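A short worksheet on the structure shown next.
Omission of a single protein chain aside, the complex is shown with its protein chains in their original locations.
And then chain A:
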Amino acid sequence: MNLADQIRAAWTWLTTSAHWSGGDGIPHRLLEHLQYSALALVIAALIALPLGAIVGHTGRGGFVVVTIANFARAIPTLGLLLIIVTVMSIGLTPVLIALTALAMPPILVNTYEGIRGVDPDIKDAARGMGMTGPGILLKAEVPVAMPLVLLGLRTAAIQVVATATIAAEVGIGGLGRYIIDGLARKDYPSVVGGSVLVLLLAVAVQVAFVGIRRAVVSRGLRNQA
């Protein structure tokens, strides 16, 4: 099977109308995939954004946070998922824990580096205008660090969307079903079609982040970083 055959197989699979309806239909699987991914990303952001911001702002514990985050990057997500499933039981919780663990390091490190790297002159100016700790953090440091924070969120989002595929290995839905089930049934068009869908989703995430960046990054900073 060469590349042209692969493209043809994926195209035929994607354009078969039966694949677009029902519980195993593409819209339903896509929705599941987005649900797990978004949920894991939101949980990770709720933990990592404030933690990174506070550590970056106070400058205390930075080395520890970066060391732990780099250590966490080395954890194989699939192995972590299978350990949790073996110890607990199959369900959405193990998948969410594994994906959250995957998403946290890039968000944490980028938020920390972003806030820490803010020009001290800017912080002095904010203090001179009468701002105190939280005000400086929220009104001066966070906006200036925003491009780097968004970069961390984007990296996390892409990794989560791509990795949510392996949730299918432990019997959960999402677009990974087409790849894992296709592999088990030797249904190659389903594997290629599913792969193309995840790839498109990852590209969509990147495009979405270009839009988010335009919306939330201050105009004065847009040409940097």
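Keep in mind that, in the parts below, contacts are C-beta pairs under 8 Å (C-beta built on N, C-alpha and C of every residue); 3 or more make two chains touch, one makes a residue touch a chain; residues count from 1.
Going forward, contacts and distances are computed from a predicted model.
Trainee: Absent chain per UniProt: "RNA polymerase sigma-70 factor, ECF subfamily", "ABC transporter permease subunit", "Putative hemin import ATP-binding protein HrtA" or "Quinol oxidase subunit 4"?
Mentor: Answer from the UniProt record of the missing subunit chain: "ABC transporter permease subunit".
Trainee: With the full complex in mind, choose from A:Val64, A:Ile83 or A:Leu138 the residue touching the hidden chain.
Mentor: Here the residue in touch with the unshown chain is A:Ile83.
Trainee: Which one touches the absent chain: A:Leu51, A:Ile166 or A:Val217?
Mentor: That would be A:Ile166, which touches the missing chain.
Trainee: Could I get the residues of chain A that touch the absent chain, sorted low to high?
Mentor: Given the touch definition above, chain A has residues 1-2, 6, 70-71, 73-80, 82-83, 85-89, 158, 161-163, 165-166, 169, 176, 179-180, 183, 191-192, 194-195, 198-199, 202-203, 205-206 touching the missing chain.
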